[in-house]
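The complex appears here minus one protein chain, its other protein chains still in place.
The chains carry the letters A, B and C, assigned in the order they are written, with residues numbered from 1 in each.
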Amino acid sequence: MKRYSGFSLFKNALSYHENWQKIWRSPKPKSDYDVIVVGGGGHGLATAYYLAKVHGITNVAVIEKGYLGGGNTARNTTIIRSNYLWDEAAQLYELSLKLWEGLSQELNYNVMFSQRGVLNLGHNLQDMRDIERRVNANRLNGIDGEVVTPERVKEIAPLINISRDCRYPILGASWQPRGGTARHDAVAWGYARGADALGVDLIQETEVTGIRRKNGAVVGVETTQGFIGARKVACVTAGNSGVVAAMAGLRLPVESRPLQALVSEPVKPCLDTVVMSNAVHGYISQSDKGDLVIGAGVDGYNGYGQRGSFHVIEHTLQAICELFPAFSRVRMNRQWGGVVDTCPDACPIISKTSVDGLYFNCGWGTGGFKATPGSGYVFADTVANDRPHPLAAAFNIDRFNTGALIDEHGAAGVAH
Amino acid sequence: MSNNIKRESPLKYFHRLSSKVANRSVGELFNGEAEFALVVQESPVISHLNLRGDANDQLFCSAVAEVLGLMVPRQPGTYHCNSEHSIYWLGPDEWLLVSQLAADELETRLRKNLSGHISIVDLSGGQTLINLRGKPKALRTVMKKSSVYDFEAWPLAEADCGRCARTTFAKAGALISNRADGSYDLVIRRSFADYIGQWLLDASQEFGCRIEGDSVN
Amino acid sequence: MKAVNRLGSGARTDSAKTINFTYNGKPLQGVAGDTLASALLANGVNLVGRSFKYSRPRGIVGHGAEEPNAIMQIGSGAGTVPNLKATQVELYEGLEAASVNGWPSVNFDLMAITGWFGRLMPPGFYYKTFMYPAKLWMTYEHFIRKAAGLGSSPVQNDPDSYDKLNQHCDVLVIGAGPAGLTAAREAARAGARVIIADEQSEFGGSLLASTDIIDGLPATEWLDAIVAELQGFANVQTLPRSTAFGYYDHNFVGILERRSDHLGLTAKTGARQRLHRVRAKQVVLAAGAFERPLVFAHNDIPGVMQASSVSTYVNRYGVAPGNDLLLFTTNDNAYQTAIDWHNAGRTVVAVVDSRLNPTGERVAAVTALGIQVMAGHGVIEAQGGKRVKRALVAQLNAEGTQVIGPVTKIACDLIASSGGWSPAVHLSSHTGAKPQWDASIVGFRPGKSQQQERSVGACGGTYTLRGCFEEGASAGAQAAMLAGFGDDSLMFPVPEVLDIQEQPQQALFLVPHTKSTSRAPSQFVDLQLDVSASGIELAVREGLESVEHIKRYTAMGFGTDQGKLGNINGMAILANALGQSIAETGTTIFRPSYTPTTFGAIAGRDVGELFDAERYTAVHRWHVEQGAMFEDVGQWKRPWYFPKQGETMQEAVDRECLAVRSSVGILDASTLGKIDIQGPDAAEFITRMYTNSYLKLAPGKCRYGVMLKEDGMIFDDGVCACLAENHYLMFTTTGGAAAVMAWLELWKQTEWPDLQVYFTSVTDHWSTATITGPNARKVLAKVCDDLDLSADSFQFMDWREGTVAGAKARVFRISFTGELSYEINVPAHYGRHVWEALMEAGEEFDITAYGTESMHVLRAEKGFIIVGQDTDGSMTPADMNMDWVVNKNKAFSFIGKRSLERSDSVRENRKQLVGLKTLDGAEVIPEGSQIVFDSKQQIPMSMQGHVTSSYYSANMGHSIALAVVKGGHSRLGQTVYCPLANGRTIAAEIVSSVFYDPQGERQHVE
Partner (left out) sequence: MLLIHCPHCREDREEEEFHYSGEAHIVRPLEPENLSDEEWGDYLFFRKNPRGIHHEMWHHTAGCGRYFYATRNTVSYQILETYMVGEKPQHTADSAGASQ
């Protein structure tokens, strides 16, 4: 893999950019792999990358039914933070955040991870209790964060409305300075390039249509390009996890729901941080191109349509106008949806299954982009060693039978 | 019950408020004397009873009919009325009675006539009936602003029956029915009344709107 | 400045009526009917902005929604709007327009950027650089961000309001060009409810700039007649200035109507914009087509325009945007532009046609005018700085892929280009229909319908005017029929128009240059985002193959025009680079908004104080009059505390709490959810829902219950009273009321339809005044003479019906404070009356109104939980030390019971509710503090619980707290620590959660 740098850019400019190397190969699938990762989103690609990088398992294919990073990785509002409530979740997201902090260098690909900070607003007394509880938990877990006053919120995000006489005044917020955003496509591409360079085959436009088993153990997958053998199959298919699980006769405690987002036309920088509010329900940041990136709600019903109901967008923009009355005259340029895999406790499943050699990493719902590096890291470890990585143990699918749920609805918000 | 105690209808604090035609900044309420394209009239406190029972039970239907002098509407989304009572379809086994008769008296009469698995619940304090009338365009427009329901699809009401629907009204709900004079009746919940009053003044600012009612009775 | 390019009145402008406006501060004049773009062009303004990435000078290229360059900041102050397309802004007196990208200073060497710096910024360059040293990225980004954005957001609150209408119609027609107008007319005549919307200021679409003769009339006259005809139908709503921005499921279409922007941004005429939420039975898409520009080197220099736009400016606006026109085309249709230009009295330098042998009727007409036609040629490069000076023209091979002849320079100041047309498939794509490539029209046609819609006219790929009329009319009739009106037959004769013979066009997406694409001067595909043909080819060389990857890597189509101009060329260039067909390559997905939609309009009236309903109790105005502070609980406004003059919150709460325990307090508890339950199976049903049993609850009695979800976790709690045989009243928490009601109905209706029970919400019917404290009975006795209030006959957990202050009341002797309490429920229209009567009766006892804060303190003194504050969805009754409320021996396995036996529910070491007493009694632990057993540990600390409720208790004289602590029930007496954010640690002792009156004696005041 030729390394990228300012110098390589300069050198290639001299030759009119005619000599750049391919970012990744487009290989024909081999007949057999040690591990097949189903799903070429950020999590799947990260899993493949760490399998090769950390565990030396390079006979790996990532099979993606569309284009790499075209699922929720392409559709999310890119908010990154680790201020989750429960220890198990906080540690997992914090591992991720630490990995984010060196990711561009690790991958030699600038994922534009921007630590511009994340505000979670509180609008009523119970919000504020929950925020206090979470920030305290974060601090004692070694995660940065503080509870800030409305005045401080206004300093951080000057266009926000902190007047006390609006419908849901801002009473305070939690503030995680190390949180921020990253360029979502670059994350998928960076991991893809890294994995490819380590020998992983990235197979695009190929759908897994069946999981072949023999004596209760996985032997490979059926695909739209035919059967491909594998000793282990690791499924990282987000909103489609239920469909893939059904191929192995399994059901999952996930429901697939449309989650929407939208962007405004680009405007000059006016919001330098990420602002989220569960109570009025909206979240917003401004991209490096200038568009306001706004997350809307999850639709009320199951759906695989990558689109949602308009009233959800209406509500979100009411919330945005409530928080930022000045944005009322800004305009929506584009809206879209993704299919998120929601779990009853708003926490992921990173787990072996009852089928030997079959693993699932799903249930990230509305908030898994931030976890991409950590999720790939612990899942690769789980798959490589056929036992849960210590940080993944609590996210075993068994918890739905024992009752040991990790209820992150509060910290996960409704969507982000 | 003694008659000298004060009763407050839910929309009381909006009586005699009006919206200025256009140009009105949100939330600015004042008393004006201009002509208003839209009039919201809150009826004085009357009886509202929720009635549940089996619409397929002939006995039930005839017993109710006997008390009210009205057929129980079994067709979804319809109501029947006479000078004293109105009975609205709310659901397949649920009706709203709005009546001039005192609620406990009506309840007693019904209970005397009815048997079996039924439910009668007095909601008189919990909701109010308001009538929206005015210039057709203003009325039509404000209804379209406020509810997702297609009221234009209704045939005109007659003196003793018409259409009704429980649906959304702004961010609250309402039971909405049409009347023979082209106006609409809304039954709304008390706790949402101020919100709806404010909404109506706001939504009708392009026409002008006035809210009327006897505040104390 | 003189309007150098004004020809006179156009078909839709009136040059006698001038309008003053400013552009970048400079005063200019336009005329009535102008858009900002036509007025700028009339005034000879070439430059309207600079490009996003390379800062190249850019001029107006289009005349409508497709315009990528002329992006303007309109107005100033609170009324300003960023990023309007000058082509879509109607001129009004006093309009202020400013270009959104830094205006080039005179000395600024514009070309330098594209020369070297530009080359350092190929697609994806961000990802390849700025990585080292890592810590500098935020600094790099700081500078990257400086260049971000087009216009500026206002910083003040929006002075305007917005509106919405929920519309229902039989036939919705989108686009009022020839196809749309005839469709609407037929549907209207059939009797259908019709809405016809068009984005432009007036109906007519392409007819507004047409020189055609229709039914013997000039197009614009014919147009006025049909529009008048449509307006005459009572069943037709005509919506000009209305953009269908999104097509959603089940034929729901969002339309944004601009009501006053054309009058001035601060014109106050009610709602500035109105959103029509249209649910249509049938939709006719008649949105027209976009002309496709030709991609050649430096095709972005101001003075390169769309051929149809040049015609539009001439015919519709009476503006000639230049002097010497060179027309570059691949089709016959664009020859009309040469004719229009010639008729405007300006010079057509030449028509360059990529086809070898163009012979259509329009070609003949142009030749007849003596205009030179250069067949088999192409413009391979434009030259000039801030304005086109000349075109480089060369002979091309028959396929249009290679330059095969010498390059000639032709002087001109305007290059009009036409590469054919692309149907506006946007709205049909919103529905999920995949556009289909059709080589016969060299364009993507709308894909197979996914909804009740059809595309007609240019929007469906039909380009003859006659065809548009025919299709429009029959689609209108058909749509009406499917919606239940008419029989599909046409009512009106199809308008008569002249057929003009046209020859096939040539497919040409990238005009070759003498140099290879990577080395030629930039050939722009997406003008707003500076995406060039070489950028697309580079992305392919780097291994990107999907059209979606190309979009994301190059940003093609990401702009505010969403690729209306460039996307099809880009996809074709990609197909070519991949060596595959355009059909195989496909398009990216078109999504709403068709053109950008104002946030405020999408929000509508539900902003500010109407953002959400505020729910009030019947006593609300009294609280307001007393100066209460309010707390939001769900949608309710509840009095939080009642400060007296000069009091702090703590002082007020202390006073309120002391008053309750020493004499009597009064609380407005009306917001509690109340559900009336009737039916022979009511007791059975209730018993299934709560953890305890109600089978033996007698009339006149109340019982406290806890409700679980099936996962065993506490969901709600409250008292349930037996009103009579088979008749109960259930109280819920304020926030849980709606959820509990839906929960009961869910089980009843879907799981146990055979149980005979009805539920009715009576929350709003009852106004509840709770009087509590040792003097409560005395107060009640003063206003109630038909109840025996004596302790023996009206016992704790009894309820009675009586008359309070003249109102028929239900009085419940239940208590959330631990004191003698009566919850007095009266029909809400008596609520304020009874409240005031109680205040009067209580005066001699100094009755004190208290709010939710004191209510919380008082109940915490008693260790009563608040669901949602002391529980969080992971708490069982046992965790709350409330095993007493769980009846494990009930016949029916109540909801949630099975889950209480799961391994995690019976695990030791669960978090359990306890009390905490700080060692320093004056210290109040902040709510939400985490609890550790060992305060000396390093971070990460081992957290053992957290504080759920914490107050200073004036009654106890020290602080009190409720907390959940791992294994807490067996840790009484132990010391725990709360490490605070400020670095201090508070030590506290685990105590019983009941601080006050543990024996419960205060209930029994005689």
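Operating definition for what follows: contacts are C-beta pairs under 8 Å (C-beta built on N, C-alpha and C of every residue); 3 or more make two chains touch, one makes a residue touch a chain.
None of the values given here were measured: they were computed from a predicted structure.
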> Where does the absent chain make contact, in terms of the chains shown?
Replying inline: A, B, C
> Among the options C:Glu584, C:Glu745, C:Glu801 or C:Glu843, which residue touches the chain absent from this view?
Replying inline: C:Glu745
>> Tell me which of A:Ser96, A:Gln176 or A:Ser256 is the one touching the absent chain.
In response: A:Ser256
> Which residues does chain A use to touch the chain missing from this display?
Replying inline: 240, 242-243, 246, 251-256, 300-305, 309-311, 344, 400-403
>> Which parts of chain C face the unshown chain closely enough to count as touching?
In response: 166, 248-252, 279, 432, 450, 710-711, 742, 745-746, 749-751, 753, 893, 897-899, 901-903
> What residues on chain B make contact with the chain left out of this view?
Replying inline: 76-77, 90-92, 94, 148-149, 165-168, 173
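Note that only the chains that are shown with their structure count from here on.
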> Roughly how far is chain A from chain C, going centre to centre by Cα mean, in whole Å?
Replying inline: 22
>> Rounded to a whole Å, what is the gap between the Cα centroids of chain B and chain C?
In response: 32
> Per the centroid of Cα atoms for each chain, what is the distance between chain A and chain B, given in Å?
Replying inline: 49
>> Give the residues of chain C touching no fewer than two other chains, as numbers and ranges.
In response: 277, 606, 608-610, 612, 614
>> Multi-chain contacts only, two chains or more: what residues does chain B have there?
In response: none
>> Help me check something: in the complex, which residues belonging to chain C touch chain A?
In response: 79-83, 116, 119-120, 122, 125-132, 134, 137-138, 141, 144-146, 148-158, 160, 162, 246, 248-249, 252, 254, 277, 432, 518-519, 534, 538, 541-546, 548-549, 552-553, 555, 558, 560, 562, 589, 591-593, 596-600, 602-604, 606-612, 614, 631-633, 711-712, 868-869, 872-874, 899, 902-905, 907, 926-930, 932, 939-941, 943, 946, 948, 979-981
> If you look only at chain C, which of its residues touch chain B in the complex?
Replying inline: 161, 163-168, 193, 268-271, 277, 279, 605-606, 608-610, 612-618, 620-621, 636, 676, 678-680, 756, 758, 760, 762-767, 803, 805-808, 826-833
> Taking the complex as given, what residues does chain A use to touch chain C?
Replying inline: 4-6, 8-10, 12-13, 16-18, 20-26, 66-68, 70, 74, 87, 102, 104-105, 108-115, 123-126, 128-137, 139-142, 146-147, 159, 161, 166-168, 183, 185-186, 189-190, 204-205, 264-270, 272, 280, 286-290, 305, 307, 309-310, 313-314, 317-322, 325-336, 344, 399, 401-405, 407, 409-410
